[in-house]
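Okay, here's the structure, questions in a sec.
Shown here: the complex without one of its protein chains, the others still in place.
Here the chain labels run A and B in written order, and each chain numbers its own residues starting at 1.
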């Protein structure tokens, strides 16, 4: 466990990052459960197993779940990269933890706002708040490595 | 090559991870070939080059390829993160290799089941089997870094 224990910021990042990966997995499970409950399958072979080809169809709530998941891919996956690199440029632990925690909380709120269709602009605000630590980390990293371009 | 040769588990992870990235690239190539063969293009400029705007259209098999690719993004990309971190928390090589190998084989089966539309629930089972090592790695990582939250 050498590398992780040598770097407290990295360990703190990993904690929130893994929670967010689990959050994405939960979104996938929810999508699958909604497909079963609404009987709306993306593939004919799945529809055949669950009652017939008429269930090879789209459903608005399934599509909502998919958009929520897609938005996670667009935002959480780049965070997994930025947060790891940011942990290596020597930020102070309290400042770094603030970055990770704001991103984590805002992305959880984003998923909740998406799944429950909360009134606009709740979801958009959660997205914007989550982007702030990401842009902050990206700029700090660029400054740290600009000499190597 | 210092870091890689110092950590056998990480090298083992990298081997299967890179094979899976190549698998994703192959899926993209297949999608492109199917677009050309079925004459079904997502962009009017591509359709114009290949016969006319009437080929700016969707095709069920192109959409199937895209869903297979999308599912890879949702699952293989988080694995690239989890596997790398898991390699740093000191697992034994045989146990770690088992995690990587199960994920690798299940994701290859998932792609095959998708592209050949194998009877349900083959594809879903491959997805679930691939998730087991991912959830296992995620939980072991959380235990290792929980003190730093």
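Rule of thumb we're sticking to: a contact is a pair of C-beta atoms (placed from the backbone, for glycine too) under 8 Å apart; a residue touches a chain by one contact, two chains touch by 3 or more.
Worth saying up front: this structure is predicted, and the values here are computed from it rather than measured.
Annotation: of B:14, B:30 or B:112, B:14 touches the absent chain (contact as defined above). Of the residues in chain A, those that touch the hidden partner chain are 64, 67, 73-74, 77-78, 81-82, 85, 88-90, 117-121, 123-124, 131, 134-135, 138, 141-142, 144-149.
Counting over the whole complex, chain B has residues 1-4, 8, 11-12, 14-19, 21-22, 24-25, 28, 42-46, 48-50, 69, 73, 77, 80 touching the chain that is not drawn.
In this text, only the chains that are shown with their structure count from here on.
Centroids of chain A and chain B (each the mean of its C-alpha atoms) stand 17 Å apart.
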